[in-house]
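Of the protein chains in this complex, all but one are displayed in their positions.
Note that the chains take the letters A and B in the order they are written out, and that residue 1 is the start of every chain.
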Amino acid sequence: MKLPVTAVPMLSLGAARSSQIERKNIMQSQGRPATANANSNAAPTADATVALGSVSPALERYTHDVVLGDLWKRPQLSARDRSIVTLAVLIARNQTTELPFYLDFALEHGVTPGEVSEIVAHLAFYSGWANATAAVKVTQAVFARRGITAAQLPPASVTLLPLDEAAEAQRESTVQQNFGAVSPGVVQFTRDALFNDLWLRPGLAPRDRSVVTVSALVASGQVAQLTYHLNRAMDNGLTRSQASEIMTQLAFYTGWPNVFTALPVVKDVLDKRPG
Amino acid sequence: MKLPVTAVPMLSLGAARSSQIERKNIMQSQGRPATANANSNAAPTADATVALGSVSPALERYTHDVVLGDLWKRPQLSARDRSIVTLAVLIARNQTTELPFYLDFALEHGVTPGEVSEIVAHLAFYSGWANATAAVKVTQAVFARRGITAAQLPPASVTLLPLDEAAEAQRESTVQQNFGAVSPGVVQFTRDALFNDLWLRPGLAPRDRSVVTVSALVASGQVAQLTYHLNRAMDNGLTRSQASEIMTQLAFYTGWPNVFTALPVVKDVLDKRPG
Partner (left out) sequence: MKLPVTAVPMLSLGAARSSQIERKNIMQSQGRPATANANSNAAPTADATVALGSVSPALERYTHDVVLGDLWKRPQLSARDRSIVTLAVLIARNQTTELPFYLDFALEHGVTPGEVSEIVAHLAFYSGWANATAAVKVTQAVFARRGITAAQLPPASVTLLPLDEAAEAQRESTVQQNFGAVSPGVVQFTRDALFNDLWLRPGLAPRDRSVVTVSALVASGQVAQLTYHLNRAMDNGLTRSQASEIMTQLAFYTGWPNVFTALPVVKDVLDKRPG
């Protein structure tokens, strides 16, 4: 089904997207049919009816034909991974307007409520505390509407994944040597709160934490940290093809310039890795 | 007329700005007198009465004397061009609070509704999809208030401007060589959606697309892409004097640090161009 390109309310695109996008990676984590969830997307709110075509018919066409009709259907990356990338971008850039739509979409395409919970906490550290608390406010409403309760979320304290002590010793040594004298506070919290705690929480796979981190780095233009984190992502299981396609997804959601600034670093990382 | 520097509601500055700013470039695209439009700026809304002086008398003085009384009146750049620069900054940084005021101002100073429409679509690609959709929401309300309908906007599909095939072949070849193996998806969409489609839409002149792009780059700190796009802007007709003054406008609307980071690149581009 091809949608008419005029006067389609933005949020009711949910239905269109559900029907248009590759479905083979869909996991119905909530046990509800996609149609019901898609309908809940379209639930009217005070500002839910934004018609792209009333301002930019071109943008509406690009959204339908290029973003939804092509990008999200490309087989190089699952709708679940694309959702994680997109949520990370929106939270890292504090773009709360679009967040409810993509939260619903993520929850309908294999991202569990617990994973959303961990993504938000992860981005507190990787994009700033106020981005995460702003995201909590939006996510809280989405969770409430979908009947998601705290019982479905990873508790505050959990049994952590085992630490790769050799890799962590090397990381800590490098950071300590570089910045131990400059900012001992940063070095301490990096070790204690990030690498010995946050990254070891099992509610979000290390590979997915890396996808979130890499997406946030590109979204905020922090390419200086990309070499370390893209390598870590691939050590955590991200494939070359997925790394490449994450850049395609990021081009649309962070804008072309951020991705073109990142691509030389990505190229360098891929060139230097064996295999 | 000099305004009192206390207790002037921000949005009613519209009247002050209309009377203070250089008018010789004004084109009344809506066929309504400026006064009426300026009054519509001051239409009360839920949060329309922000008095700069109630928080920062200094900021109010700088706004009246430096930004409105000096910057916007400088002859090096028309009010129309300054409006395009400013809209691009606000959309690229997702600053929706100020957007309605500057949309009204732009529409009263020679930017047509169709051009606004194309600016929004252009920035979907150059600053991220969610920035554009957030801008649509704000612009939709401004268009509705001003009685602007879809009939006044460029349709989704249009007859494109002719492609400069030699320049495009060179661009494509460079990008393909650099990143074809790293991210074929990015390379493909760059060619098909951006340079063979978006940039060729006639609703916004290539020179103005370049102004939007350069402004978005500086606004988001992406100076690595500035050499290419500033050269392209000047190939598209931007003069040295205008390029220089765009940086002055950007200093105020993106903040001094972004412009000081961009100036060495601007200098390098200007030094290397003939003439």
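As a working rule, a contact is a pair of C-beta atoms (placed from the backbone, for glycine too) under 8 Å apart; a residue touches a chain by one contact, two chains touch by 3 or more.
Owing to the predicted nature of the structure, the values given are computational and were not obtained by experimental measurement.
Note that of B:Gln176, B:Asn231 or B:Thr248, the residue touching the chain absent from this view is B:Thr248.
Interface note for the absent chain: among A:Pro154, A:Pro206 or A:Gly255, the touching residue is A:Pro154. One chain is missing from the display, and on chain B it is touched by residues 5-7, 10, 47, 50-63, 66-67, 71, 74, 76, 89-90, 93-95, 97-98, 219, 221, 244-245, 247-248, 251-261, 263-264, 266-267, 270. Interface with the hidden chain, as seen from chain A, comprises residues 92, 94, 96, 116-118, 120-121, 123-137, 139-140, 143-144, 150, 153-157, 178-179, 181-186, 189-190, 193-194, 198, 201, 203, 216-217, 220-222, 224-225.
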